[in-house]
Each structure stands twice: as structure tokens, then as C-alpha cells.
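Once you've had a glance at the structure underneath, I'll fire off some questions.
A protein chain is absent from this complex, but the other protein chains hold their places.
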Amino acid sequence: MSIDAATVRHIARLARLAVGENELAPIAGELSRVLDLADQLGAAQIDGVEPLAHPHEQTLAWRPDAVTEPDRADAFLALAPDARGGLYLVPKVLE
Amino acid sequence: MSAYGNWQPVIGLEIHAQLSTQSKLFSGASTAYGAEPNTHTGLVDIALPGTLPVPNRAALDKAIRFGLAIDARIASHSVFARKNYFYPDLPKGYQISQYELPVVAEGKLAVRLDDGRTIEVAIERAHLEEDAGKSLHEEFHGATGIDLNRAGTPLLEIVSKPVLYSAAEAVAYMRTVHTLVRWLGVCDGNMQEGSFRCDANVSVRPVSSEKLGTRTEIKNVNSFRFVEKAIEYEIERQIRALENGERIVQETRLYDPARHQTRPMRGKEDANDYRYFPDPDLPPLAVTADDIAAVKATMPELPEARRKRYVDALGLPEIDAAQLCADRATADYFEAVLATLPGEAKLAAETLNTQGALHPDAKLAANWTLGEVSAALNEAALSIEQSRVSAPALAQLLARLREGVISGKIAKDVFAAMWGGEGDADAVIEKRGLKQISDSGALAAAINAVLAEYPTQLADFRGGNEKLLQFFVGQVMKRTRGQANPQQLNALLREKLK
Partner (left out) sequence: MQLAQALRERKTSATELTRQALAAAKNRVDLNALITLDETGALAAAERADTALTKNPASALAGIPFAHKDIFCTNGLRTTCASRMLDNFVPPYNATVVDKLAAAQAVAIGKANMDEFAMGSSNENSFYGPVKNPWDTARVPGGSSGGSAALVAAGIVPFATGTDTGGSIRQPAAFCGITGLKPTYGRVSRFGMIAFASSLDTASVLARSAEDCAQVLAAMAGHDGRDATSADRAVDDYLAALAKPLQGLRIGVAREYFGAGIDAGVAAAVQAALKQYEKLGATLVDVSLPNAALAIPAYYVIAPAEASSNLARYDGVRYGYAAKEPKSLEDLYTRTRAEGFGAEVKRRILVGTYALSAGYYDAYYLRAQRVRRLIANDFAEAFKTVDLIAGPTTPTVAFKLGEKNSDPLAMYAEDVNTVAVNLAGLPAISLPAGFSEKLPVGLQLIAPAFEEARLLNAAHQFQLASDWHAHKPEGVA
């Protein structure tokens, strides 16, 4: 699969990665080669084969409904690049 | 035929009901509302590197409970999927939801409309997902503040098929779901706190067309009134656009209650590519027949069944039955009153009383529950569970009323005293000396005194002004502080006035 600069721009936007205009073409080249590798999957006989998302066909284990987490807001907020007044801050978002 | 001329609106609702669990869907942090920002967050909720989700069993049971109530299919195998998008109130950069295989599918719900019709609304699915946090856009150093207390709270997203054809139908459906989730105890239904909110998908099409028009989605409306207004506005906006030859753009819109209009939401341009895939941290969830049976064993009688029983077996008017069943606690209160009315068993249920009810006390109990009790609760801003007059206490009062110990008017005063904490009905009647005067000697004395006091009116009456009867009744009541037995008073008075 060969992908172009516009596709790179689109997926970089979906992935929220800043990519300079001059980087688009080289990245497109690299990704195309990786996708060529992935395209080898086309050779597989997969008719009627169910996808396998989890290795052991496990089913989900549940926890009982109980509050077990203490309030550690101060320790958590101290990790943040920008937090004030008990809130994480980000540049102003308009809806 | 349509209220919109040649256009038919088609509406589907996505209702988000917060499941009333103690802890979050995938973490042991509290879900309690109203805490200081970010104090109800655990390692998982702020998406620290290395943390993993572990699901809350109570959320699954509540989802199954709702599924059973709408006669849906409970999936034996369903899957948590990741919905990937970036937003500051979504700490992991994805929301854990369900996509291809929801836990509840293909249900239905009977919805009674205000005009008396009942429609059956097909519910496509109900799935478990986690809520996002809150973005606080008020000026904060020119920034947006993020509170993650709500992040990870369990939601049941209830998705109707696009089978609602007016704002009124949509709102009636939403109210019915609201009643049901509270009835089942799966959601507290508190709309101010955002526990129950709704996205509306709205499109219009020519009446002659089978094909759905392009839809818009109105996000996060959290009151019945606003849902109705938003949908009304959107229908009219779309019709106007189509009639002007414009095309409808598929988009997400926000309702602005101040202006009563909807407007396109910003920053959602790549909203269509959520890159759903099965969450690799969460193996598929299996629901066994035993799991379903365990939930089924705890199912209450559903509101629709109870409403029907109130009409068919108790003989209540439709409107009373519907009002009582708007809320399970109210219906339970009513039944508790009925069940504890002393001597109730002695009265043959099949004897029709004056209201035509099949149950002799049902109408009385309904009237008081919906009348005095509701009014007092409203005034005090209390829920019926917090009523200052318990169901057995009300039953005692109604028993005295029925026995003729007190009159209806006095009963209201006694109720007020009970509400004010003066004790039970018997204590209030005793203390205040409110027993009805049924002693004909005492009544006759009171009547004689009144007639002596108002000779002019007595002459008028005897001269043919029969309207004055009520005047005399009133005066006797006043003299007896309302305790005169009304029937007896009437009879005696008529005799004396002859």
C-alpha cells in the first residue's frame, strides 16, 4: 500500500502528532514500506477464521462495587504540567 | 398527515443514564456527586501509565436489569471496545464503550402519550460505557479547567431506533425511560446533576418518502423541556432549510437554552473516525443464564404492569394509576397505605363504593397520596421516602375518616398537624378534641343557638331563599369548630328549618 502526503497529514491529525510539511513525504515513504509488509497478510487463507483479540479466550473477571481508592488529588495534581485550584489546566477550549 | 405539512420529522434518542453504583465502572474511586474537583479520582481515572481497568460487577447487573425490563436480548457474549478521540476531559485518549456487541440489544418500551395513545418504541441497544470528566470553561487564567471526578462513572447508553415522529413523542419516551430507570433502581435520574441526559438525532423527510433524511445530533440536553424545545427548533430549522433548497449537513449541534436555538459544535470535525477496536485490556464479557436468573429474581413489578393492575384490579381511574406509577416510591407508598388501612380486609373488595372503584379504599388512598401528601412533599421539597407522614400513619388517619370519627375537612387539619410532628392521627384528634360531633343532642343545641343568632336569615330562608342553608351549615360548623358530622348536621338542620 502506497500512501501519500495527504494521508499522512490526515492520520497525523487523528494521532495528534505535529508533522512539518517537509516531513510528510519521507514519512509517507516509510509508512508505505511498513504497509507493504502488512500487505503480506493478503496471502493468508482467512475465510471463516474468527479474529483473535485476546490470546487465551479468557472471559472477563469483575470486581465488587466498592470504593477502594483514597483521595490523592494533591499527589496526582503535583504531577501535572499545569494545575491550579484543584484543576488540570489546558489552553482555553471553545465548544 | 403531519403537523409539519408535507414533512415528517424522524427522531432517535441516545439516553445516557448514569448507573447508581458506589464506585466507578473501571476503578474503585467514588462516584458521589458534588465533591471538590479531582478528589474522586484513582490511578486509573487519571490514566496514569501502567494502570488497567477492572470492571464493576454492579454496573453489569444494572445493565441486565434494564435489559430484562425492556424485554431485550441479553448478550451471552459482549465486548468492551475503545472509542479513540482526544479531548482533555477524556484522560486515556479513548473511552471504553461497547460497539459491535452490546450487552443489551433489541428491546421495546410502551410509551403513553399525553393524547391518550400508546406507542411501542423499539430500542436498538443499551450498552455500558464510562463517562468523561468535566471541562470548566469559565475564565480561569484564560484556560479551561478539567475536573475528572466524573471520569469513569458508569453509564448505560440507551439507543432508540429512529421511530419517534414528534418532539412530544420523543419527550414522552424520554420520560418513560426516566421513570423506568429510577423504578428499577439503576439510575437516580437526577437531571440537574447530569445523571440522566440525552442526545437527539433529528432528521426530516418528505411525508411520501421512506428514506431517512440527513440527520443532525443535538448533544447533551439535560431537561425534558429543553429536549422538546431543541427538537422543535431543529425540526423547524431543517424544514426551513430544505424548503429553501439547502442541504442538511450531518453535524453535531448544541442547544442554547437562552436563545432557544441549536448551533453547530466546534472542534468535532474528525468525530467520524473513532477507530473502535476491542479493548485489549478487557477480555470479552460472558453473561450466563444463571447471571440473568439471579438478576431476574430481584426484578420488581414494572411500572406498566402496576399501572394496569391499579386500573383493572383496584378500579382506579387511568390518570390516578398513571400518576401513582410515575415513580416507584410513590406507588409503593400508596400500596403501603392501602395494605395497612385497618379493617380493610373486612370490607368485601368486590363491593363497589361510590367512586365505582373495585377496591373500597383505593380511590381514597390514591386521592390522599396524590393530593395532601404530594402537596406537602412539594412544599417541603422532600421525596416521598422522606415523607413526614408515613404510609401506616396516613392509613390510620384515613381509617378514622372512613369510620366517621372525623370529617374530611378535619382530616386535612389532622394531616397538617401530623406533618408538623404532633403525633399520629389518634393522638392529634384526642389532643385537639377534634372528634366529630355525632351526638344529636349536642348538634341540636348548636343549631338552635345559630338560628337564634340569625333571625333575619331564618326568616329569609323560610321565605324561600333556600341558598341560605349553606350559610347555616357554615355557622354551625364554625360553632362546633368543624367537628359536626356533616350528614347528620344536614339532616337535623333541614328538620329544624321546616
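As written, the chains take the letters A and B, and residue 1 is the first residue of each chain.
Rule of thumb we're sticking to: a residue touches a chain if its C-beta (ideal position, glycine included) is under 8 Å from a C-beta of that chain, and two chains touch if they have at least 3 such contacts.
Please read all numbers here as calculations on a predicted model, not as lab measurements.
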From B:7, B:66 or B:94, residue that would touch the chain that is not displayed: B:94
Options B:240, B:275 or B:431, residue touching the unrepresented chain: B:275
Hidden partner chain, residues of subunit B it touches: 43, 46-55, 82, 84, 86, 88, 91-94, 144, 146, 272-273, 275-277, 279-283
Residue ranges of subunit A at the interface with the undisplayed chain: 3, 7-8, 11-12, 14-19, 27, 30-31, 33-35, 37-46, 49-56, 58, 60-61, 63, 72, 75-76, 79-82, 88, 90-93
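By our rule, only the chains that are shown with their structure count from here on.
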Inter-centroid spacing, subunit B versus subunit A (mean Cα positions, whole Å): 41
Subunit B residues within the subunit A interface of the complex: 21-23, 27-30, 36-43, 45-46, 54-60, 79-80, 86, 88, 135-137, 140-148, 254, 265-267, 270, 273, 275, 278, 280, 282-286
Sites on subunit A touched by subunit B in the complex: 13-14, 16, 53-54, 58-69, 71-73, 76-77, 82, 84-95
